[in-house]
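Only one protein chain is missing from this complex, and each of the others stays in its spot.
Moving on, here comes chain A:
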Amino acid sequence: MASTDTVTRTDAPQPTTHELLTRPDRRRHTVDRVMRVVVTLAFLVAMIPLVSLVWIVLSEGYHRLSPYFLAVSMRGVFGGMDAGGIYHAIVGTLLVTGAAAVISVPIGMMTAVYLVEYGRGALARAVTFFVDVMTGIPSIVAGLFAYALFAIFLGPGVRMGVAGAVALSVLMIPVVVRSTEEMLRLVPNELREASLALGVPKWRTIVKVVLRTSAAGIVTGVMLAVARVIGETAPLLITLGVVDSINYDLFDGRMMTLPVFIYRQYSQGLVPCRPDQLDCIATINFDRAWAAALVLVVIVLLLNLLARVVARRFAPAKGH
């Protein structure tokens, strides 16, 4: 149907086909151009915070960053000393986040397999509902929960790596469940039937066909979930506390992580330096915080790159 004006349609002579094909529609062209500009502007506005964030982190963080900064802890560092590093925080972040992934990925993936391949009726609906509720749990509440859980067994004031890992798992499991579930639902039913019709039992079909086919998407989802929790601060402040030295033991005592380190350094603020103190840097705490932030951003970036490489290896073979 030609969308000519209703007013002219009744009286005016019918336009010829030639007219219909060649008459320029100025209004549509204008709208088209305006909308192009609007969406381009929206894109640019969305890029401003991202680009400026990366720029600020880079420009503020790079001058403190050095192999020394990455290789030492904060043990024995005080005041405005031109010393100290984040080795203990990197170790803590990797250990705690890794432990959280070890807990969350099997539980989350199996839950998703249950929901997609087995779940029927009330139980499946209840699981879906609680997974949705868990997605919205504030991270500080997850931290309090993990602290309270460990305090039951180990007494009040307990601080240890696994408690932090449990807190992060509470945040991570729903993300893993959701993303894995989406990926499993994308696997065509025909592939399940093809496998079953070959006399392959259901569990093998799930492991070797369904999970294998969706592996690339699941890996991406898991990495996003890791990226989601690696920057968590509040729950780790509660469960891990704050410490200046290196701790490799997830089951014993306080641990530092990068986000908590950043918060801690920033909250200490400017150092009051006397003019005669030559090695005193007034802004040292801010400098360390920015450098640690840069390291954290780089770690997240590396995880994303790793996820892409792994996902590409698992991706279904392309035709031709």
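Assume contacts are C-beta pairs under 8 Å (C-beta built on N, C-alpha and C of every residue); 3 or more make two chains touch, one makes a residue touch a chain; residues count from 1.
Criterion: contacts and distances are computed from a predicted model.
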Open item on the list: Out of "NADH-quinone oxidoreductase subunit K", "Phosphate import ATP-binding protein PstB", "ATPase AAA" or "Cytochrome oxidase subunit I profile domain-containing protein", which one is the UniProt protein name for the chain not included here?
Closed with: "Phosphate import ATP-binding protein PstB"
- [ ] Write down which of A:194, A:270 or A:305 is the residue touching the left-out chain.
- [x] A:194
Task: Sole residue of A:205, A:233 or A:247 that reaches the chain not shown, by the stated touch rule - done: A:205
TODO: For chain A, enumerate the residues touching the unshown chain of the complex.
DONE: 120, 188, 190-201, 204-205, 208-209, 212-213, 314, 316-320
